[in-house]
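Please read through the structure below; I'll follow up with questions.
Omission of a single protein chain aside, the complex is shown with its protein chains in their original locations.
Order of writing sets the labels: A, B and C. Residues in every chain begin at 1.
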Amino acid sequence: MTIVVDAGEMTEFLAQVFPQVEGMFTIDHMDEDVLVMRLHASDQHLRPGGTVSGPAMFSLADVGAYVATMARIGKEALAVTTNCSIDFMRKPRAGADVIGHFRMLKLGRALSVVDCLLYSEGEDAPVARANLTYSIPPKRA
Amino acid sequence: MTIVVDAGEMTEFLAQVFPQVEGMFTIDHMDEDVLVMRLHASDQHLRPGGTVSGPAMFSLADVGAYVATMARIGKEALAVTTNCSIDFMRKPRAGADVIGHFRMLKLGRALSVVDCLLYSEGEDAPVARANLTYSIPPKRA
Amino acid sequence: MTIVVDAGEMTEFLAQVFPQVEGMFTIDHMDEDVLVMRLHASDQHLRPGGTVSGPAMFSLADVGAYVATMARIGKEALAVTTNCSIDFMRKPRAGADVIGHFRMLKLGRALSVVDCLLYSEGEDAPVARANLTYSIPPKRA
Partner (left out) sequence: MTIVVDAGEMTEFLAQVFPQVEGMFTIDHMDEDVLVMRLHASDQHLRPGGTVSGPAMFSLADVGAYVATMARIGKEALAVTTNCSIDFMRKPRAGADVIGHFRMLKLGRALSVVDCLLYSEGEDAPVARANLTYSIPPKRA
């Protein structure tokens, strides 16, 4: 489960493949144990009351699991989300960024499984948890 | 499981509570058996290649389950997503709207459970399936 | 999604590969649209009060998704559950068999996705819903 693409290179890669979410996410930290990724609170993702929306939290979970997977299998590979289960447990704090902590539970030849906990920045109790499965297609010859 | 808020009234209500997604969704049909709701393909929700993104499909699943629930418990009530499990099964067709078919499986006092299948418009095989649970807090006195 | 192993042959196959659940399940009906499979209520699967337990309902969901998959890919293939999400919605009726209705939503080369609704026999409202993903390993040479 060695990291083969570092945080800087991954940030550039994300900007290329998902230009429409530019500025939405930042990789705060990445090593073999944990990826920490930030969703910047902004008007676009807010519900009335100033809290981050469920779909925006799903986006963070999805992109973090993608980053954790691609950092290990390499940028030239492919990976697509096949499943996500997400529990929304607490209302995010108004105006706060959401910070995701991601752990790779399995990296197989065909599937990766990633777990994450999402927090409003500065809070101890998670606002959401999610698990995601990515399918890794066989490399093209 | 009678519908107490019709499609027109629900559309106005959505525009009030989620102004940031205005123009993103349309209620195509709603009766006691099924809700059909449309996600308009637009640049904002597209992945490279012109297909609708996973987070945009999640948004459709989430808002459809909300509409199905609120249409039965009434607009003055509250409902928040507590859980969603979603499977992405096929790549959506480029440029096509995504159409969600929603069914209410349970409407209890405290929880509603909604199932949905998502299709690229005009296709027979679903692109995704999801189930969602909404928590319905007790009414305030 | 043609059925290549019929209900009689599948019943014999189940008895071979899962001898420890013999007598627990019956295939009531199987065609290309739907598989109907029965969990016989028995003391072993009952909670106090005479209702079928959650783990017994999970077993039905799991074996039904396996049957639906193997009936299409053939008995010589392999398939292992990778994910299940299950919602328990109502208390099963005391003493009643649980009947599962299974639909194949996707049968790809590497994954199958099956949806099911579980009912207490004779009731209209489902007691549970589940979705399952099976991984289909490449055939050995």
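What we mean here is this: contacts are C-beta pairs under 8 Å (C-beta built on N, C-alpha and C of every residue); 3 or more make two chains touch, one makes a residue touch a chain.
Remember, predicted model here, so these are calculated numbers, not experimental data.
For the omitted chain, the shown partners it touches in the full complex are A, B, C. One of B:51, B:69, B:83 or B:120 touches the chain omitted from the figure, and that residue is B:83. Contact with the omitted chain, checked across C:86, C:99 or C:136, is made by C:86. Not every partner is drawn; the one left out touches chain C at residues 17-20, 43-44, 46-48, 54-55, 58-59, 62, 80-89, 91.
Counting the whole complex, the residues of chain A in touch with the unshown chain are 85, 87, 89-90, 105-106, 108, 113, 115, 117, 125-126, 129, 131, 133. Take chain B: the residues that touch the chain left off the picture are 82-83, 85, 110-111, 133, 135.
Note that only the chains that are shown with their structure count from here on.
Of all residue numbers that take part in the contact between chain A and chain B, over half occur on both sides, making this a same-residue interface. Distance between chain B and chain C, defined via averaged C-alpha coordinates, is recorded as 28 Å. Residue positions 82-83, 85 of chain A are each in touch with at least two other chains.
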